[in-house]
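Only one protein chain is missing; all other protein chains are in place.
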Amino acid sequence: MDIEVYGEYKKTAWCPGCGNHDVMKAVRQALAGLDLAPNKVAHVSGIGQAAKAPHYIDLNGFNGLHGRGLPPAQAIKLCNPELTVIAQSGDGCNYGEGGNHFLAAIRRNVDMTLLVHDNQIYGLTKGQASPTTPEGQITKSQPDGVRNAPFNPIAVAVAMKCSFVARSFSGNTAHLVKMIQLAIQHKGFALVDLFSPCVSFNKVNTYGWYKQRCQELPEDYDPTDWAAAMQVAQEFGERIPIGVIYRNDRPSLDASLPVLQKGPLGRQPVDRDGLRALMQSYT
Amino acid sequence: MDIEVYGEYKKTAWCPGCGNHDVMKAVRQALAGLDLAPNKVAHVSGIGQAAKAPHYIDLNGFNGLHGRGLPPAQAIKLCNPELTVIAQSGDGCNYGEGGNHFLAAIRRNVDMTLLVHDNQIYGLTKGQASPTTPEGQITKSQPDGVRNAPFNPIAVAVAMKCSFVARSFSGNTAHLVKMIQLAIQHKGFALVDLFSPCVSFNKVNTYGWYKQRCQELPEDYDPTDWAAAMQVAQEFGERIPIGVIYRNDRPSLDASLPVLQKGPLGRQPVDRDGLRALMQSYT
Amino acid sequence: MSHTGRNIVIGGEAGQGLVTIGQMLTRALIRSGYEVVVSQDYMSRVRGGHNTYSIRVHDAPIAAPAEAMDVLVALNQETVSLHKGEMAEGGIIILDAALDPEGARAVPVPFKDVAPRPIFENVAALGVLGSLLGVDRPTVEGLVRETFGKKGDEVVGQNMKVLDDAWKWAEAHRASCAALPAPKGPKGRMMLHGNEAIALGALAAGVKFCSFYPMTPATSVAQELISKGRKLGVVVEQAEDEIAAMNMALGATYAGAKALVPTSGGGFALMTEGVSLAGVMEAPVVIVLAQRPGPATGLPTRTEQADLNLALYAGHGEFPRAILAPATIEDCFHLTHAAFDLTERFQTPVFVLTDQYLSDSYRAVAPFDLDALPPVAEPDFTPGGGPKFKRYKRYELTESGVSPRKVPGFTETLVLADCHEHTEQGNITEDAGLRNAMNDKRLRKGEGLRKLCIPPRVIGDAKPDLLLVCWGSSEGPVAEAADLLRAKGRSVGVMSFTQVWPLDPAQFLPALRAAKEVVCVEGNATGQFARLLRQETGFEVSRTLLRYDGRIFTPGWLAERLG
Partner (left out) sequence: MSHTGRNIVIGGEAGQGLVTIGQMLTRALIRSGYEVVVSQDYMSRVRGGHNTYSIRVHDAPIAAPAEAMDVLVALNQETVSLHKGEMAEGGIIILDAALDPEGARAVPVPFKDVAPRPIFENVAALGVLGSLLGVDRPTVEGLVRETFGKKGDEVVGQNMKVLDDAWKWAEAHRASCAALPAPKGPKGRMMLHGNEAIALGALAAGVKFCSFYPMTPATSVAQELISKGRKLGVVVEQAEDEIAAMNMALGATYAGAKALVPTSGGGFALMTEGVSLAGVMEAPVVIVLAQRPGPATGLPTRTEQADLNLALYAGHGEFPRAILAPATIEDCFHLTHAAFDLTERFQTPVFVLTDQYLSDSYRAVAPFDLDALPPVAEPDFTPGGGPKFKRYKRYELTESGVSPRKVPGFTETLVLADCHEHTEQGNITEDAGLRNAMNDKRLRKGEGLRKLCIPPRVIGDAKPDLLLVCWGSSEGPVAEAADLLRAKGRSVGVMSFTQVWPLDPAQFLPALRAAKEVVCVEGNATGQFARLLRQETGFEVSRTLLRYDGRIFTPGWLAERLG
C-alpha cells in the first residue's frame, strides 16, 4: 500500500514535539509495509492524548471511553475475524483506568495489537502521575513525589505469559515500525509498550532520557525463553531494553471458536430451523 | 486473646464441607495468637461466598460491593492507622471484577492483609469459571472448557514486587494460621492466596486435589530472592508450593504519610488558623 | 379458596432437590395440557436455608402466582413450621413419615420404603404428587424415561420402579386430595421462563454476540445463549466485569453483530458510562435489566421493580432510549425481538426491563411462530456508498435523526464511531453550531421512538370506576386482582404498560382522566412510574399501591388492599 492511503494529518491537537507524532508516522509505515487496506483495519482507542489517534489516520475507527479501548477491540475481532484490530492509547488509559481489561485481554488472547503510548504521565488532564510514573517523581498532583511503585507492564505481561510482549520508543522509527509489524503479524494478543515523550508535562522522562537508555536487545536474544524475558522485563534504569521481549504460540481465542471460521458474525443468517428445533427442546 | 472473643458462628450460609469454614477457624486462631482485640480490627470484604465472612466473626466489619473490597480497606488504614485491616474475599472478587484494585493495592502498599479464598470458581453465582479456573476445565457457563489462560495471582504479585506474597490451603490449618499471622505482622500490603475448595461447584480442584499437591516450601527457601520467587510462582501442577513466596521491606504508604503519624484522621480538629492563613493566600 | 386452580408448593433447603421435583412436575403438567404459573423463592446460598418452588396450576388461563397452598410438599420440618399457617382450606401437606405434620392435614409418605436410596426421593415425590393430583400417568412415565435415558436402561428401570411404587402407594390415599380437573390446553407447549423467552427472542432476532458478567437474576439469559444458542452461532463471552461486557457489546454492534447485554442493578450501574457512550456513538445495543431489590446487594435473589428510574436516566448527558417491560413470557420473547429492531432502527440503547419473578417463572407457552415475526432492521452491509478509504458521514444530519449505519470491512469506505461531540464524519469538534445540530439530531430519534411506542394493554372494564395502572410483570397479578374485585361487583379496569419509555400520553391520558379512581401498582417504594406519569402528563394518580419486600404480587394480596 502507498503510505498516502492512510492520510496525513497535519492538524492534530497534539503539542509540537509530542512523541505521538512520531508514533503515527511509524504506524502508517508499518501498515503500508504490511499492505493493509484501510477498510480492513479496525483502529480502536480510549481517551487521552494518544487515544485521539483514530481521528488522525484513515482507518476504520472506534474511539471509545477512557480506559475502555480493549473490550470493544476484542469484541470487534470476535465478531469479524477478517479485520485487523489495532488499539492505541495511553499508559493511564491501559494501565490505570483500564487495568482490569489489560489483565483480561492478556488472558483472553484475542488476535489484536495494543500500542500503548507510554509517556509515564497523564497528558490530556495536564500532568498527574500515571501508573508508570517513577517513584519519587514530582508532579502537580504528587508534590511530595509519587509514592506508588510504578506499574511495570512488561513484567506483568511476561509473568502472565502474554503471547507477544515488545517495547519500543517513538524516537527510533525503524525499530518501532518493526515492532508494530511483528505485533500485527503475531496471531494473538500483542502488546507494544512504546515510550512516547510528553514534552509538556513530563520533564524527567524526556526524549533525551529515553534516547540515552533505550537499547535494542541483542540479535541472539531468545524471546521464547520465559525466565530470560522475566529478567529483561525488570530492567528499567540506566539501560532499558527494547525489542520483542517475550512471545509464545498459544492459539488465539478467535482462532479457537468454531463459529468464527464461517466468517463475520454480522451477516450469518438466523438459523430458523435450528431455532425451531431448539424450541422443541423446551416442550 | 481468648479465641472465644471472636465469636463462633455455627449458622453460616456456607455449604457443609466448604473450605471457608476452615479458613474462618484459622483466622480466629491467627487473631487470637496475635492478641488482637476485635475492636481494633477492621474486616473488609466484597461479595461472594467468601465475602460473607464479616458476618461470621466478631470484628468491626465493612461488607462492600463485589470486587470492591480493597479500596475501602486501604482507605480505612489511611484514615485510622491504629486499626489492623484485613480484607477477605474470593478469587472472582479480587482477580475478576476487582482486578484493577488488586494491581493498584500492590503498587500502593498500604499496610493491610488480603486473604483470597481461592476456589477457582464463582461459588455464589453457582459455578461459572473464575479467573483462576484452569484452562480446559468444563463449567456450566464454559461447556466447551475454559479458553482463557488462568490468572496466576502469585506470579503477577511477585512480578510487581508486592511486599508480601504467600500461598496456603484451608486444609492445612497450622500452615494457614501461620501465613495469616505473618501477613498481618508484615508492614505493607500482604497477599495470601489460599485454596479453599468449593464442594458444590468445583469438582476438579477438590480438597483431595489440593491436599495432594500443596507442598510447603523448604525451610531454607529465601523469600527475599525475587528471581527464585518468580520461578516458584510458576509452579502450579503436580506440585503447588505453599508458604511465603516473596517479601520485601518497601515502606508502607501509611507509614510514609506525615499526617498519619498524628493518629486517626477522624478526630483531628479543623485547623482554623491554618485555614485563615490559607484564605489569605488567595488574596 | 382465595384463588382459582391449585397451588402446589415444594419447600425445603437449597440442595434438597426441590427444584428438580418442581421442574419435573411442571413439565408433566404442561405436557398434559394444564396452565401453570411457577414462582421461585430462594435465598442467596447454595445449600441450606429455606426455599420454595410454587406451581399454580389450572385448567384455564391464569396469570399470577397464588398465596394459599393447596398442596405443600415439605422436604424438611422447617417447611412444615413455616408454612402450616398458609395452607388453603382443605389443603394437605405431603411429607416424609418421619417428619411431624404439626397438627396440619397431612399425607405422611414412607419415603424410606418407596425409595430404596435418597437419590430416588425426587422421583418418589413426583409419583406421589402425580398420583394424588391425577396427572396422566403415561406422561409422567415418559418424562422419567426421558430424564434418566442418558444414564442407561438400568437407571431408567430403577426410577420407573420407584415411580410405580410411589404412584401405587398414593392411590390408596387419593381421598386426601381432589384430583385436578381434566386439562383443556393444547399439547406441544414449551415450559419456558422469562429469561429463556428473552434468549429465544434474541435468537429469533438474530443475536450474534452476548457479553455478560454473572449476576442473579440475569445470568440465565446468558446461560441459555451458552447452552443452547451456541449451536446457532452466537458468541457468548464472560467478561472480566460489567464495564467490559457493555463496551464489548458496543464493539460487537460496530462490527455488525447484534448484541445483547444481560445484567442486574449493581452490574448495570457499572455499565452506565457505556450506555452514555452508546448514546453519543449511536450504537445499537439491547440491555436486559433484570431487577432485584437494592440498594447495593439488597436482597439478591428476590424481586422488585425499583430500577425504572435507573434505566430512564442512566448515563451522563442526554440521548434517547426505549424501555420495554414485559408482562408475560410471550412478551419476553416478542419485546426482546422488537428491542433488536428498535435499537438498530434508532441506533440508541434499548432496554428490556424484567425482574426476578418473571425471570424465573415457568409457564406453558406455545412455540413461537417465527414466520409471523416482523423483520428486524439491519445495518447497511452493502459494499458501496461513501468515499473509498475515507470516512463516510457516519453521523449525517438527517430529518429523522437516524444516519445510515455502515459496517467496517464490508465496504471500502471508512466508519469512524466516536465518543466526543463530532462532525458528520465522526471527527472531534468543539464547534457550538455542530454541537447543537448533533445533539438535536440525536434527540430527534426520541421522537421517532415515541411514534412507534406500544400502547398500554387495557384489560377488563372499558370505563371503570377503578383503574389499576401497572407495568411489567405486575400485570398478571393485577389483572387477576381486578377479576376478584369485579366478582365482588366493582367496576375495575387495568392499564398495563409494556413500554414505559417513551410514552405517548394520547394513548392513555383520556382513559386515566375518565376513571373515578386511578391506583398505580408497582413493586417499589417510591412509585416511580406514577411519578413518571405525572412528569410527562401532569396527571396524578389517586394513590399508589406499592410492595418492596422482595416478594411478588399475588391477586389475593392486591385484592385485599384494594377491596
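Letters are used for the chains, namely A, B and C, taken in the order the chains are written, and counting of residues starts over at 1 for each.
Assume a contact is a pair of C-beta atoms (placed from the backbone, for glycine too) under 8 Å apart; a residue touches a chain by one contact, two chains touch by 3 or more.
What you see is a predicted model, and the numbers here were worked out from it, not measured in a lab.
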**Request:** Using the whole complex, pick out the displayed chains that touch the missing one.
**Result:** A, B, C
**Prompt:** For the chain left off this view, which of B:H21, B:K52 or B:H117 is in contact with it?
**Reply:** B:K52
**Asked** Who touches the missing chain here, A:H21, A:H43 or A:H66?
**Response** A:H66
**Prompt:** Contacts of subunit C with the missing chain: which residues?
**Reply:** 43-44, 243, 264-266, 268-270, 272-273, 275-277, 279-281, 293-302, 304, 306-307, 309-310, 312-319, 419-421, 428, 430, 432-433, 435-436, 439-440, 442-443, 524-526, 531-532, 534-535, 538, 540, 548-551
**Request:** Could you list which residues of subunit B touch the chain missing from the display?
**Result:** 5, 7, 13, 37-40, 42, 44, 47, 52, 54-55, 58-65, 68, 70-76, 78-80, 82-83, 100-101, 103-104, 257, 259-260, 262, 264-272, 274-276, 278-283
**Item:** Where the missing chain touches subunit A, by residue
**Value:** 13-16, 47, 49, 65-67, 96-97, 99, 122-126, 128-129, 131, 140-144, 200-201
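Simple rule for what comes next: only the chains that are shown with their structure count from here on.
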**Message:** Please identify the chain with the largest separation between its CA centroid and the CA centroid of subunit C.
**Reply:** A
**For subunit A paired with subunit C, centre-to-centre distance based on mean C-alpha positions, whole Å** = 41
**Asked** Between subunit B and subunit C, what is the separation of their C-alpha centroids in Å?
**Response** 37
**Prompt:** In subunit B, which residues are in touch with two or more of the other chains?
**Reply:** 97, 99, 131
**Request:** Send over the residues of subunit C in touch with two or more other chains.
**Result:** 230, 240-241
